[in-house]
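These notes concern the structure reproduced below.
Here we show just some of the chains, and they stay where they sit in the whole.
By written order: A and B. Residues from 1 in each chain.
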Amino acid sequence: MVVGDIATGTELLVIGAGPGGYVAAIRAAQNGIDTTLVEKDAYGGTCLNYGCIPSKALITGANLAHEAGNAEEMGIHADPVVDMSQLRDWKSGVVDQLTGGVEKLCKANGVNLVEGTARFKDENAVRIAHGGEGQGSETIEFEHCIIATGSRVIQIPGFDFGDEPVWSSRDALEADTVPERLVVVGGGYIGMELSTTFAKLGADVTVVEMLDDILPGYESDVARVVRERAEDLGIDMHFGEGASGWRDEDDGIMVTTETEDGEENEYRADKVLVAVGRSPVTDTMDIESAGLEADDRGFLSVDECRRTDVEHIYAVGDVVEDTPMLAHVASKEGIVAAEHVAGEPVAFDSQAVPAAVFTDPEIGTVGMTEADAEEAGFTPVVGQMPFRASGRALTTNHADGFVRVVADEESGFVLGAQIVGPEASELIAELAFAIEMGATLEDVASTIHTHPTLAEAVMEAAENALGQAIHTLNR
Amino acid sequence: ADDGSSSGGRVFAPPSVRRLARELGVDLDSVDGSGPSGRVTEGDVRAAAEDDGDGDEPNGPRTVQSNGKSATAKRDEGTSASAAASAESADREQTLAAPATRALAKE
């Protein structure tokens, strides 16, 4: 164990081992760059430990139990009992397998791993504080640095995550019992994914959202499919209300909310999950010492190679201004930064960033909506295919939702897509690829799609935009 | 070919072609795409690079040695390839062309 301060040097220092940082580190090492990765907590970052992965694992369990318990029409009679602590342990096993994998992959690619918290000393060095008392610290000098310190959950007045009944998403993902009554503050994607999960696991769920619909940012016909399904699942949604506080009651807690015109409401609960957003982690490592400054919300601005204002210091992932706070964006930015350090002719020049919401049903979107396309100066043409006309969707007993493709009328170039329905998160891949390729509606429509698959609906939406769908009526 | 105005000023080209343009220092906005609706192909970018003359500085990053190979050098072999080689790759481009390209060819 090293106590005191020794200085080492590295060509590239990556701070933070989330999907931005570890991917950057591996790619840099693959390109022959001497790379050091510092992480203060756990390999895989928010995504693998407290975000994407554990949430999707719980969703799998909740879906299976709920579906099997509600499939009488298919002749399946079951009354599944979910042992929440077992489900949690299984989920933790998945997380461990993946985070262990990340560590192994880093090592196998030759990345130097350092545990500790990094703070900038100056433009070319950080000091690493090792965890625990008397673990000392070390200085690492670098030629290039990639900041990938990610984000943390936002706390709102009146709700302290230190209090036992107040849950962050991370607490929710660690639950070993299902609360009888759960109030969820925030109807964004994290709030809705967890609301759906806990409703399926048996909780009485109430969602409180300040705006006038769930999933702000999504088109209303997309959100509607999820909202209606949430209603079917018994989720009680209240819009135009902000949570103002909570208090203990004899039996559980009482969550109070306020509307814009000052009306107060109260909801009984056992737990309250606050999921109102995340903010970048740029305030705990003395970025000023490196000559950097974050914007007023804490984000760092970068150029197309992900360089900050200090040319040899890059930023990727949730800390970056303007790109969505998503794991795959972090990874792509990490790759771009790493390859740029290695001298490759790269840029973050993706034409469109896909995104998925793992609600019931799922949402997958990429690129422009019809309105976006109009705004950008295109004359959009739109094609749609409802899943209830898809043979595959009907055979899976999940036929809500649709595939919509947005294209430029004149050229036929695919500009965007919105999918809500079964496997939307997977189906969006083909359309994201189509947009990157500069493909036209005709390209998508005339590619043979396997029968019976949900992907055929992608083809049919393109055909619909061309006025020649087979399985849905053309306008 | 497309004049770009109907396309909101955006250039439509696959990722590999965009990267090649950066490598060869070709400004994609100035390339006339020969694909369907003016999609820019690898051949278009290479032709544009030839037109610009060989001495052009790539607008990409500096060239560094990594794993004993230089990324830019790797690609340079491609640019200085013989006419025969580029003809061959043009052939392949045609046989492996996208559905809309093939439809165009048939019309």
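Simple rule for what comes next: a contact is a pair of C-beta atoms (placed from the backbone, for glycine too) under 8 Å apart; a residue touches a chain by one contact, two chains touch by 3 or more.
The structure displayed is predicted, hence computed values, not measured ones.
Asker: Only one copy of each chain type is drawn here, so tell me how many of each the full complex in this file actually has.
Answerer: A x2, B x1
Definition applied: only the chains that are shown with their structure count from here on.
Asker: Taking each chain's centre as the mean of its CA atoms, how far is subunit A from subunit B in angstrom?
Answerer: Subunit A and subunit B have C-alpha centres separated by 34 Å.
Asker: Going by the contact rule set out above, which residues of subunit B touch subunit A in the complex?
Answerer: Residues 2, 6-10, 12-15, 18-19, 22-23, 35-40, 58, 60-68, 70-72, 75, 98-100, 103.
Asker: Spell out the part of subunit A that touches subunit B in their complex, as residue ranges.
Answerer: For subunit A paired with subunit B, touching residues are 31-33, 305, 340, 342-347, 349, 351, 373, 376-379, 408, 410-413, 436-440, 442-443, 446-447.
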